[in-house]
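Mind looking over this structure? Questions follow.
With one protein chain removed, the remaining protein chains of the complex are shown where they sit.
Entry: subunit A
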Amino acid sequence: MTAPYPFSAIVGQDQMKRAMILTAIEPGLGGVLVFGDRGTGKSTAVRALAALLPPIRMIEGSPTNAERAEDSPDWAPPPDGAIVERPTPVVDLPLGVTEDRVTGALDIERALTRGEKTFEPGLLARANRGYLYIDEVNLLEDHIVDLLLDVAQSGENVVEREGLSIRHPARFVLVGSGNPEEGELRPQLLDRFGLSVEVRSPTDIEERIEIIRRRDAYETDNAAFLAHWRAEDAAIRDAILAARAAKPDVTTPDDILRDCATLCTALGADGLRGELTLMRSARALAAYEGAAAITRDHLRRVAPIALSHRLRRDPLDEAGSVTRVIRLTEDVLG
């Protein structure tokens, strides 16, 4: 399997790239939803992001990627492996996946052949401390969505079935992508995503040509292409690490909090999740750019991706919510 397409080599799609970098800096944001047409590089960006993420430290062989022995669930094999560095897990959740595969279930083979009751961890365990990527998230079956909503909210996966009573931590960043033409996303799930981005096929011919040129170089002259972009990817990774370190020191002026609240009330966003996400993502952006405090400029740039999917919306309203957010941001922030 070849190395994924480099993140920095993705042409355009600045909003999408910014949103992904922000979640890498602040995993608490709650993930990204990327909605757009086919062939716009949604999956490419997600896979590229995986290569960009700093590795995590974990106990070797831990089914939930635990770093410390006390985090290891009691059903897992004893946590006595060495501490190793592993790439941040990015787990694909395919459509049509069964509930067993997601939550984990009784290990049927062992139960039948050896009469032992053991737990076979599922995708949620593997995604702990990493990313869970759902392509075509709007086509996901409802019962799987319900399950994810619950786990994404509580950060814990609870399995009560087939005589098993198991719980383990499942904190992950949810990354979803989909094509809105094919179906709507349930509002409850929409709300669980911290940021949302709409991507379109670039209409500019030059930009399209550049994309094809790079992609072609990636496919035909892989080694040289990767070598060329590796440095830029490394620069972004360093910037992400630096931003993670700098994030606690970024100050949040009271004016900015007031702006966040005004903006969210003006947009009629439900709940307080909007304000929190707006503030957190602005802080991550400020940290990424090396600013000492959040400014209105940061707010202005993250508002569309943090708020556009939170508007109290009429399901039939087709006016672009991004446009509404931008217009209101201009009104509120001046």
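To be clear about the criterion, a contact is a pair of C-beta atoms (placed from the backbone, for glycine too) under 8 Å apart; a residue touches a chain by one contact, two chains touch by 3 or more; residues count from 1.
Simple rule for what comes next: contacts and distances are computed from a predicted model.
So one subunit is absent here. Using its UniProt record, which name fits best from "Leucyl aminopeptidase", "Sugar ABC transporter permease", "Protoporphyrin IX magnesium-chelatase" or "3-oxoacyl-ACP synthase"?
The UniProt record for the chain left out of view names it "Protoporphyrin IX magnesium-chelatase".
Among A:37, A:297 or A:330, which residue is in touch with the absent chain?
Here the residue in touch with the unshown chain is A:37.
Of the residues listed, A:99, A:156 or A:233, which one is in contact with the missing chain?
The one listed residue touching the chain not shown is A:99.
Which candidate, A:70, A:85, A:142 or A:254, sits in contact with the chain we can't see?
Hidden-chain contact among the options goes to A:142.
Hey, which of A:69, A:84 or A:212 is the one touching the hidden chain?
From the options A:69, A:84 or A:212, the contact with the absent chain belongs to A:212.
Which subunit A residues touch the hidden chain?
1-2, 37-41, 43, 92, 94-100, 106, 108-109, 111-115, 135-136, 139, 141-143, 162-163, 180-184, 186, 201, 203, 205, 208-209, 211-213, 215-216, 219-220, 314-316, 318
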